[in-house]
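Removed: one protein chain of the complex. Kept in place: all other protein chains.
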Amino acid sequence: MNLPILSLITFTPLVGALVLAALPSRHEELIRRTALGFALVAWGLSLLLLAAFALGPAGFQFNETVDWIPAFGIQYKLGVDGLSVLMVVLTTTLTWISILASFGPIKDRVKGYMISFLVLEVGMIGVFIALDFFLFYIFWEIVLVPMYLIIGIWGGSNRIYATMKFVLYTLVGSLLMLVAILATAFAFQAGHGGSWTGAFDYTQLQAWSAGGHFANDLQILAFLALFLAFAIKVPMFPFHTWLPDAHTEAPTAGSVILAGVLLKLGAYGLIRFAVPLYPYAAHTFAWPIIVLSIVAIVYGAIVSIVQPDLKRLVAYSSVSHMGFVTLGIFVFSATALQGAVLQMINHGLITGGLFLLVGVVYERTHDRTIAKMGGLAAAMPIWSTVFGFFILASAGLPGLSGFVGEFLVFVGSFGVAPVIALASIIVMVLAATYLLWMFQRVAFGGLSDFLRGLGGHLTDMSGTEMVTLAPLAIGIVVLGLFPSLVLDLLRGPAQSFLAAAGVAVGG
Amino acid sequence: MSGSLDSYLVLSGLLFAIGTFGFLARRNAISMLMSIELMLNAVNLTVVAFGAFVPALKTHAAVIALLVIAVAAAEATVGLALVMAIYRNRKTPLVDEYDSMSE
Amino acid sequence: MTYLIPLIPLLPLAGFVVTGLLGRQMGRESHQIAVWAVAASWAVAMVVAFAALAHGFGIGDGAGITLWNWIPALGFKAEMGFYVDALTGCLLIVVTTIGMLVHIYSIGYMAHDPGKWRFFAYLNLFMFSMLLLVLADNFLLVFAGWELVGLCSYLLIGFWYPRRSAAVAAKKAFLVNRIGDMGFALAIMAIWTQLGTLNMQAVFKLVEGGGLSSTWIAVVALLLFCGAVGKSAQFPLHVWLPDAMEGPTPVSALIHAATMVNAGVYLVARCNPIFGAAPGVMVVVAAIGIFTAVLAASIAFTQTDIKRVLAYSTISQLGYMFAALGVGAWTAAIFHLMSHGFFKGLLFLGSGSVIHAVGDEQDMRKMGGLARKIPITYVTMLIGSVAIAGVPPLAGFFSKDEILGGAFKSGFLWVWAIGFVVAGMTAFYMFRLMGMTFWGPSHVDPEVEQHIHESPTTMTRPLILLAIPAAALGLLIGFPPESGLLHQWLAPVFEATIAAGGRTEAAYSFFGIDGGLAIVTTGLVAIAIIAAWRLFGVDMPAIGLHAEPRPDQVREVSARRGLDFLYRGSAAKWWFDDLNNLLFVVWGGRLAGAVWWFDRVVIDGTVNGVGTVTTQAGLRLRRVQTGHVQNYALGIAIGLIAMALGYFLIAVR
Partner (left out) sequence: MNWSDIGTIAPVVASVLVAAAILIVDLALPNRRQAVIATALGGLGVVAAVILLQAGHAGSAFGGAYSLDNLTVFLDAIFVAIAVLTILFGVDYIEPRGLPIAEFAAILVFAVTGAMLIAGSTDLVLLFVALELMVLPGYVLAGFARRDPYSTEGAIKYFLLGSFSSAILLFGLAYVWGITGTTRVDGVAAALAKVAAGGSIQPGLAMGLAFMSAGVAFKMAAVPFHYWTPDAYQGSPTPITAYLSVGPKVGAFAIALRLFVGALGPLRADWLPVVIVLAAVTMTLGNLVAISQDNVKRMLAYSSIAHTGYILVGLAAYAGGQHSGLSAILFYGAAYTFMNMGAFAVVAALQRQPGVSSQIATFAGLGRRDPWLGALMAVFLLSLTGIPPLAGFWAKAYVILAAVQAGGWLTALAVLAMVNAAAAAFYYLRVVVYMYMREPAEELRPSSPGLLFRVGLGVTCVLTVVFGLFPAIATAATNAAGVFGG
C-alpha cells in the first residue's frame, strides 16, 4: 500500500483550511458545511487507517520518510503504531464532533473559527504520527496557535487572561523541550562521529538509547525539560492551574478538543518520547512523579467538589482523571500502561461529552453556575438522561469504558506497590461525590427560579446535539464491554514501552 | 617618562576622558558635539603617537589620522544639521529638554 | 443447560433497553415488556435453579459458561462468564421470584405515576444487575454487578427526584456504598496480584491449596468484607439504608430488603473458602454483624415511619446473617437470607399497600385500626410479622433458630447472647408496628379515612404469593433443622470450608441443646410480643385477643430514669447521621474549600505571581530609559567601565 495515508489524514484538514480561506466569509453556512466535510473526510481516512492497521507486528507502520533538512538529519517522517492510531482516530472523531457542535453556538467570524479548528487538527494529528523528534516539536507548537485563537476570540468574558495563561504556560514548557530535543540530537550526533543522520529519527534515537548511549546527566536534564513540557500539557499537579481557566473561558468545542485531545498530547509525549528515550531518568524520577500523580488524582477530585461552575468542575475532574494516566505510565507495568492509554481515550470521550452537554445548557441559559440550576431532569429529560450517563461513565461505572481504564491502572499499580492503589482509590468515592452532587443540584429538585425565568428557551436537546453525543456514548459503551478493541492495539506499544523503559533497570 | 610612547598614550587617554566627561556633563547639544570631536582628536593623538614611536606604523598612522579627521568632519556636518533641525522644533539646544520619549 | 444461563440476566437487560428507549411512547402499557421480560427470566431461572439444586442436569456441583474475554490486557485478564451452583440457585429463586412479584405489584402501585415507564426500565436494569452479580463467575464481574445494583438503587431511590430529600438520599446511598466498594476493589486487585486469576472457582482452589499466605488471606477477606458492609448496610455504613426509603415502596421491598442488600451476605458466603481460612476476620464479621443487629433493632424501637421501622429491621436481620457467617453457620445465613427475603419483601409490599391506602402517609402515628379496612394487606402483613418475629413454625423461626444455635454451638456465646436479645427486640418492634398500624383506634386524617380501600389485585396478589413462602419456607426447606433440603443443596458449597475449619458439630438434637435453645428463644419472643400488645394494642377477634393501646404508659416507660437516654438515643438513631454530617459534610466541605483556596492562592498565586514579578520587573527597569541623553551616555560610560573591568579581570586570569 503505497498511498501516503498518514500525510493524507494530516493534511486533509489543511486543504480544508485553505479552501475555507478562499471562500467569502459571508457564506457562513457553506463554510460550516465545508469545514465539517473536510473533518469527516479526515475521520473517514483515519477509520480506514484503523481498519488497515495490522495488529500483529511490533513497530511502526505506514511509514513515510522524506528528507527535510538533511544538514541536520531532520526528516519528515511519519509512522503509526497502535497507540498513534488510536490517538489519531480519537482526534479526528472529536474534531468533527466539535465542528458540528459549533454550528449553532458560533455565529461570529465563522470562517476564522473553522480555519482555526482545521489547522488545530493538523497539528494534533501530526503530533501523534511524527516519528522525527523535531517534526514532533513543530506539530506540537502548531497546536498552540489555533487553540490560542479559539479561546481568545470565541471564548467567554475572561478569555484573554485564560488564553494568555494557556499559551505562556505551554510555551515555557515547550521551549525548554526544544533545548532538550536539540541536546539529545547533538548527543546522538556526537556519538556518531559528527554525522547528523538520524539524530532526530525516533527509531534511531530509541535504539541508541536502548544501547545505553545517552549519558545519565543528559538524560536527567533532557527528561526534566520534556517532563515539564508534557506535565504542563497533561496537566499534572502542580502545573494544572491554566486548565480550569482555559476550560471555563473556551467555547464548548474548544473545551471538548482541549480536554479530549490536547491533554492527551502530553501523555502521549511521555509514553512515546520522555520514557523510552531517557529510561534512566524516567526511573530516577518515577516515584516523585507517581506521588504527584496520586496527589493530582485526589486533589483534583477534592477541588472539584466545591466548584461553583459546571465547566470548572469538569476541568478539575480532568486533573484527577489525567492523574491516572501519568500514574499508569510511571509505574512501568504493561497492565497499567494499557489502562493509562485506555484512560486517555475514555477521558476524551467522557469529558468531551460532558463539555458538550454543559455547552447544551449554556446555549439555552448562558450560564454555567451550578447554584442557579436545578430541576433540569424534568425540563430537559433527554439531556438529563444523557448527562447522567456521562456522569456515571466519568464516575467509573463498570460496563462503561471509564471503569476498565481506571481499574487496569489500579491493578497495575497495585502489582508494583499496593500503597499506590491504596492512596488513590479514595477517588472512587470522591469522584462519585462531586459528580453526583453536581448532578443532583443541576438535574434534581424543582425547577430553579433562574431557569423558570427563561421560560420556553429551555428546550430539550436538538437532533444535531444528539448526533454530536451519540458517537461518544456508543464509544463509551462499546469500549466498556469490549475493551479488547483498544487493548489489542496496545499490546505492541506497551511491550516496546516496557522494553525501552526496562533497559535502565537492568543497566 | 617624557618622550616615551606611554606618556603620549596617557595624554591621549586623558584627552579622551575629558571629552567623555564633557559629553556626559554638558547639556548643550553643540557642546556635546564638540566633546565628541575632542574624543576623536584624542584618538588621533593616539594614532600619531603610535606612528611616531613604532617605526612599522609610521605610514599607516598618517593615513588613519587623515581618515579620522574626515570622518569627524562628516559627523560634525550631520550633527549640526540635526541640531539645527531640532532647534527649529524645540527652540532649545539643551538636550535634557528633549525627553518627549522615555521609558 | 449452561446455555440458558446468559438468558437470565439478558432478558431483563433487553427489557430495560426496550422500555428505556420506547417506554415513553408506550404510555399506560409501558410496564408490559418489562414485566414479561422478568417473568421469562424467572421461568428460565427456575429451570436453572432446579438443575443446580438437584446437582444434575448438566450443572452438577457447579457449571459455568464464558461469553467472551472481557478485558484481555497484558498482565490482566477478566472474562465475561457465568457460573451456577447451588448457592447461586438459592439466590436465583429469591431474586427472580421476588423480583417478578414486585414487578407485578408495581403495575398497580405505579399506575398513575407519569414516570412509570422509567420506573419499569430501572427495575429491569436492576434485575439484570442483580442477576449479573449473582451469576458472575469472577470477582470483577461480581464487582460490575455490585456497582450496577448500586446505580439502580441510586436511580430508584431518587426516582421522585423533584423531592430534594429523595435526591439527597439517593446520592447518600451511592456514596456510602462506594466507600465499601473501595475495599472490594482493593480486594480484587490483591487477589489478582497474588493469584493471577479472578475466576472465583480458580481462586478458591488456589486458596484451598495454600496458594495465598495467611496475611494476604486476611487482607483479602477483610477488604471483601468492607464491600459487604457497604452493600448490606452494616455498621458503620448502615446509614444509607433508612434514607433509601425515599424511593417508591416496591423498590424498598425488592432492592432494599429482599435482594440487593443481601449481596454482601452472598459475597461472604460465596467466598467461604477465603473467609474460612481467616478465622480472625470471621470474628470481625460476627462482631460487626451482631452489633449491627442490636444497634438497628434498638433504633427500630422508636421510629414512627413505617418504612423506616422495616428498614432498621432489615439492617438488623442482615446483621443476623453476618453473625451467622461469622460463626461459620454458612447455610443458616443463606437460609435466613432466603426466608428474610420473602417475609421482608412481603412486609415492605404490605407497608406499601398501607401507605397507598392512607393517601401516601408513612407516619404510623397517623394510622391505626386499618385491619378491617384493608384485610388482605393486614393478614399478609401479620403473617410476615409473625414470621420475622420467629414464631414457630413460620420461616423466620427456623432460620433464626439455626443462627442462634450455630452461634451457641460453635462457642460464640456472646454472639448467641446478643442475638437472643435481638430476637426479643425484633418481635417487640414488629408488633409495635402492627399495633400502631392495624389495631387500636384510627388516627387517620378524617378526610383520607373515607377513601381508604384495599389495593388492586395486582398489588394484593403478590402479597398473598409472598405470604406463602414467608409462612412455609421454613418447613419446606429448613425442616428437619440442619438437615433439611437447603442443607442438602448447599452442602457441596460449604463442606470443604467447614471441614477445613476442623470444627465438628454435634448433630441437631431436638431434645438436647438445640431444642432447649429454641424453646428459650421462643419464650422470649412470646414475652416480647405480649409486651408489645400491652403497650400498643392488639385486636384479633378470631382468636379472641384484644388490648387497647396505652400511649401514656409508653410515654411513662420511655421517660423512666435510665431508659430516657436510651429512648432519645434510639429516636435520634444514635446520632450517626449527625456525626456523618459533621464529619463529611461540614468538615469535609471545609477541607475541600481549603484545598481550593490553596489551589487558587498558593498554586495559581505562584503562577500569576511569576507573571506579576516579571511585569513589575519590566516596569521598574523601563524607568532606566529616562529620555535624557546624559543619563543614557552615563549608562554607556558605566557599561564601558564595567566591560573594561571585565576584560582586565580576564586578562589577569
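All chains are identified by letter, namely A, B and C, in their written order; residue positions are counted from 1 within each chain.
The rule is short, and it goes like this: a contact is a pair of C-beta atoms (placed from the backbone, for glycine too) under 8 Å apart; a residue touches a chain by one contact, two chains touch by 3 or more.
For clarity, every value in this text was computed on a predicted model and none was experimentally measured.
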For the chain not shown, touching visible partners are A, B, C
It is residues of chain A that touch the chain not shown, namely 25, 68-72, 109, 112, 137-138, 141-142, 144-145, 148-149, 152-153, 159-160, 163-164, 167-168, 171-172, 175-176, 178-179, 182-183, 185-186
Hidden partner sits against chain B at residues 9, 16, 19-20, 23, 29, 32-33, 36, 39-40, 42-43, 46-47, 50, 54, 56-57, 60, 63-64, 67-68, 71, 74-75, 78-79, 81-83, 85-86, 88-90, 95, 98, 100-102
Residue positions on chain C contacting the omitted chain are 611, 614-615, 617-619, 621-622, 624-625, 627, 629, 631-633, 635-636, 638-640, 642-644, 646-648, 650-651
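Basically, only the chains that are shown with their structure count from here on.
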Contact graph of the chains (line, ring, star, complete, other): line
Computed over C-alpha atoms, the centroid farthest from that of chain A is that of chain B
Rounded to the nearest Å, the gap separating the Cα centres of chain B and chain C is 97
Cα centre of chain A to Cα centre of chain C, whole Å, reads 38
The distance between the C-alpha centres of chain A and chain B, rounded to whole Å, is 64
Expected list for chain A, residues touching two or more other chains, is none
By the touch definition above, chain B meets two or more other chains at residues none
In the complex, the residues of chain A that touch chain C are 165, 168-169, 238, 240-242, 299, 302-303, 305-307, 333-335, 338-339, 375, 377-378, 392, 397-399, 403-404, 407-408, 410-412, 414-415, 418, 421-422, 425-426, 428-429, 432-433, 436-437, 440, 443-446, 481-484, 487-488, 490-491, 494-495
Chain B residues touching chain C in their complex are 20, 23-25, 27, 32, 95-96, 98-103
In the complex, the residues of chain C that touch chain B are 622-623, 625-630, 633-634, 637
